[in-house]
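Down below is the structure, laid out as C-alpha coordinates.
Note that one protein chain is taken out, while the other chains of the complex remain in position.
Coming up: subunit A.
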Amino acid sequence: MIRARRARLAAALAVLGANAAPAAEPPPAEIRPPAGAASCTGCHAAGAAMGALDGRPESEIAGALAAFRSGERPATIMNRIARGFDEAESRAIAAWFAGRGTP
(Lines give C-alpha, C1' and ligand atoms only; values in the text may rest on other atoms or scores of the structure.)
Protein backbone atom coordinates (compact mmCIF):
# COMPACT_ATOMS: atom_id res chain seq x y z
CA MET A 1 0.00 0.00 0.00
CA ILE A 2 2.63 2.48 1.09
CA ARG A 3 4.90 1.26 -1.64
CA ALA A 4 2.18 1.76 -4.25
CA ARG A 5 1.58 5.30 -3.05
CA ARG A 6 5.26 6.07 -3.18
CA ALA A 7 5.46 4.72 -6.70
CA ARG A 8 2.61 7.01 -7.68
CA LEU A 9 4.29 9.99 -6.09
CA ALA A 10 7.57 9.20 -7.81
CA ALA A 11 5.72 8.89 -11.13
CA ALA A 12 4.06 12.23 -10.57
CA LEU A 13 7.41 13.79 -9.80
CA ALA A 14 8.95 12.24 -12.89
CA VAL A 15 6.47 13.83 -15.31
CA LEU A 16 6.70 17.12 -13.54
CA GLY A 17 9.21 18.74 -15.82
CA ALA A 18 6.95 18.12 -18.81
CA ASN A 19 3.92 19.55 -17.07
CA ALA A 20 5.18 22.75 -15.62
CA ALA A 21 6.99 24.40 -18.50
CA PRO A 22 6.53 26.91 -20.11
CA ALA A 23 4.51 29.26 -18.02
CA ALA A 24 2.24 31.44 -20.12
CA GLU A 25 1.93 35.10 -19.21
CA PRO A 26 -0.83 35.70 -16.70
CA PRO A 27 -3.86 37.21 -18.46
CA PRO A 28 -3.79 41.00 -18.61
CA ALA A 29 -6.10 42.82 -16.27
CA GLU A 30 -8.56 43.81 -19.05
CA ILE A 31 -9.59 40.23 -19.75
CA ARG A 32 -10.23 39.24 -16.16
CA PRO A 33 -13.76 37.95 -15.67
CA PRO A 34 -16.00 40.74 -14.32
CA ALA A 35 -17.50 40.32 -10.86
CA GLY A 36 -19.88 37.36 -10.74
CA ALA A 37 -19.00 35.83 -14.11
CA ALA A 38 -16.86 33.04 -12.65
CA SER A 39 -19.87 31.70 -10.73
CA CYS A 40 -22.12 31.38 -13.81
CA THR A 41 -20.05 28.48 -15.14
CA GLY A 42 -20.92 26.44 -12.06
CA CYS A 43 -24.17 25.73 -13.96
CA HIS A 44 -23.71 26.92 -17.54
CA ALA A 45 -21.41 24.74 -19.62
CA ALA A 46 -21.30 23.11 -23.01
CA GLY A 47 -23.31 19.90 -22.99
CA ALA A 48 -25.43 20.90 -19.99
CA ALA A 49 -29.15 21.66 -20.20
CA MET A 50 -28.29 25.06 -18.77
CA GLY A 51 -26.20 25.68 -21.88
CA ALA A 52 -22.85 27.38 -22.30
CA LEU A 53 -22.79 31.18 -22.32
CA ASP A 54 -19.48 31.42 -24.21
CA GLY A 55 -19.85 33.13 -27.57
CA ARG A 56 -23.53 34.03 -27.18
CA PRO A 57 -24.36 37.56 -28.35
CA GLU A 58 -23.94 40.18 -25.65
CA SER A 59 -27.41 41.62 -26.23
CA GLU A 60 -29.00 38.20 -25.82
CA ILE A 61 -27.32 37.50 -22.45
CA ALA A 62 -27.86 41.03 -21.13
CA GLY A 63 -31.46 41.01 -22.35
CA ALA A 64 -32.17 37.68 -20.68
CA LEU A 65 -30.65 38.89 -17.40
CA ALA A 66 -32.78 42.05 -17.51
CA ALA A 67 -35.92 40.04 -18.18
CA PHE A 68 -35.10 37.61 -15.34
CA ARG A 69 -34.39 40.52 -13.01
CA SER A 70 -37.70 42.24 -13.73
CA GLY A 71 -39.64 38.99 -13.48
CA GLU A 72 -40.86 39.43 -17.04
CA ARG A 73 -39.30 36.12 -18.03
CA PRO A 74 -40.37 33.11 -15.95
CA ALA A 75 -37.60 31.13 -14.28
CA THR A 76 -36.87 28.51 -11.66
CA ILE A 77 -33.64 30.10 -10.45
CA MET A 78 -32.37 32.87 -12.76
CA ASN A 79 -34.80 35.42 -11.30
CA ARG A 80 -33.18 34.94 -7.88
CA ILE A 81 -29.66 35.15 -9.35
CA ALA A 82 -30.20 38.05 -11.78
CA ARG A 83 -31.45 40.32 -8.97
CA GLY A 84 -27.90 40.23 -7.58
CA PHE A 85 -26.53 42.20 -10.55
CA ASP A 86 -27.42 45.69 -11.76
CA GLU A 87 -27.65 46.67 -15.41
CA ALA A 88 -23.97 47.69 -15.70
CA GLU A 89 -22.73 44.51 -14.01
CA SER A 90 -24.99 42.39 -16.21
CA ARG A 91 -23.67 44.08 -19.35
CA ALA A 92 -20.07 43.52 -18.28
CA ILE A 93 -20.76 39.83 -17.68
CA ALA A 94 -22.61 39.54 -21.01
CA ALA A 95 -19.78 41.23 -22.90
CA TRP A 96 -17.20 38.96 -21.28
CA PHE A 97 -19.01 35.76 -22.24
CA ALA A 98 -19.76 37.08 -25.73
CA GLY A 99 -16.04 37.60 -26.23
CA ARG A 100 -15.17 34.02 -25.36
CA GLY A 101 -15.20 31.97 -28.56
CA THR A 102 -18.28 30.30 -29.99
CA PRO A 103 -20.68 28.09 -28.06
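Just so it is clear, a residue touches a chain if its C-beta (ideal position, glycine included) is under 8 Å from a C-beta of that chain, and two chains touch if they have at least 3 such contacts; residues count from 1.
Going forward, contacts and distances are computed from a predicted model.
Taken from the listed names "ABC transporter ATP-binding protein", "NitT/TauT family transport system permease protein", "assimilatory sulfite reductase (ferredoxin)" or "NAD(P)/FAD-dependent oxidoreductase", the protein name that UniProt assigns to the chain not shown is "NAD(P)/FAD-dependent oxidoreductase".
Among A:Cys40, A:Ala62 or A:Ala94, only A:Cys40 touches the chain that is left out of the view.
Interface with the hidden chain, as seen from subunit A, comprises residues 5-6, 8-10, 12-17, 19-27, 29, 32-36, 38-45, 47-50, 76-77, 80-81, 83-85, 89.
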